[in-house]
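A single structure is presented below for examination.
Omission of a single protein chain aside, the complex is shown with its protein chains in their original locations.
Here is chain A:
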Amino acid sequence: MNTIISILTSVISQAAVLVALISFIGLVAQRASIERTMTGTLKTFLGFLIMGQGSNIITGMLDPLNEIMMEAFHIQGVIPVNEAITAMASEQYGTKMAFIAFFGLIINILLARFTKFKYIFLSGHHTIIMAALTAVMLSMFGLPTAGVIAIGAIVVGIMSVLTPAISMPFVRKITGGETFALGHWATTGYIFSGFIGKIFGKNPEETSTEKMELPKWMGFFKEPVILMGIGVFIIEIICCAFAGSEFVANYAGTTHMVVWALMQGFIFSAGVSVILLGVRMILAELVPAFKGIAERIVPNAIPALDCPTVFTFAPNAIMVGFIGYTIGQFIAFGICLATGMTVIIPTLLHSFFMGGTAAIFANATGGRRGAVIGSLLTGVLNNMLCSLLFPAFAALGFAGTTFADTDFSIIGLIFYGIAHLLGVA
């Protein structure tokens, strides 16, 4: 009997096994072939392990960077990358994350079935990230595991139907239809941008960004992982220059500073690529299973999809947003430096996804002027929210990276605020 309990406990406490089990249930529910069920389950298992290994790569290069940055500027800079902090969180909170995601998806289906919010949240990577956020934040309160899972799942479930619902008026305008909703947890930022566009922009139809002719070279901004490598390289080289080659030699050995910085930048990209590979494998099984089950239970379900699904309706706005959002990030960077708050390093990855989408929202309400101002202010907002929340993660032992998207920051700040009021943080 003890052996059985021991095996069961090991199974449940090894998050990778747990996630694979969820996949297994999903595949069986879809009546997949035995071969498909086995390969699907094992792929999910492998994907989770790959994600964990990717996290090691990132931690490995962020530690030296943090020390060099401290030596150079006496600040602790943070590069917000959802996948990185989620992978790090999975080491300690993986089991809670898996359960929160699983039950969160179930609550999504139930809410869609029994309320007028018929949205099925299909951005699985964000579900996992929110599960990580809630698992980490709820650990501040000293709740029993069941409590953490229950509250986390309720947050995930409610957010899954709420955010597509509140962005729907804008999405309708952008896509001209009702066939899908937006499922991306920077929604509060996008709505903010939409309102900024309404206030500061004018004549959305006449001055739309789509009526502009943009230069071809801007297409370069479509490779997020490469951009990350270049971005981190620039950060590394600046920090190394100010820290001095003698200090950097502690980490770089006999390698020249510039070459070492380039390596570090792209090791970050390598780590993110590995994490993405792992997440891809996990989602490949979970999202179709979830969709299949959801569609059977919720008639007239509206899929809530990842932000690039609106990119196709306003491709020029993405480029405008990229630039606007980047400027906004640098403004936030300046504010953080000046006020002594946690310094959030401008991260071009977000200029593409969140900047692009923010610009699309603001363009729909305020044309190109809306797109520029909306994306810029959203960049400032998102990074300042990250900066406000980071101390909570620092206290829990995380360093160097954090959650980036608006909704993660907002939910995190709500929990952080409650923890403050209760005197636990």
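We take it that a contact is a pair of C-beta atoms (placed from the backbone, for glycine too) under 8 Å apart; a residue touches a chain by one contact, two chains touch by 3 or more; residues count from 1.
Keep in mind that, in the parts below, contacts and distances are computed from a predicted model.
*Asks:* Consult the UniProt record of the chain that does not appear here and report its protein name from "PTS sugar transporter subunit IIB", "Periplasmic binding protein domain-containing protein", "histidine kinase" or "Spore coat protein JB".
*Replies:* "PTS sugar transporter subunit IIB"
*Asks:* Among A:Ala284, A:Ile335 or A:Ala425, exactly one should touch the missing chain; which is it?
*Replies:* Of all options in A:Ala284, A:Ile335 or A:Ala425, contact with the hidden chain holds for A:Ala284.
*Asks:* Considering the whole complex, which of A:Leu305, A:Ala362 or A:Ala392 touches the chain not shown?
*Replies:* Of these options, the touching residue for the absent chain is A:Leu305.
*Asks:* Quickly run down the residues of chain A that touch the omitted chain.
*Replies:* 122-125, 175, 177, 179-180, 219, 222-225, 276, 279-280, 283-284, 287-288, 291, 303, 305-309, 311-313, 315, 352-353
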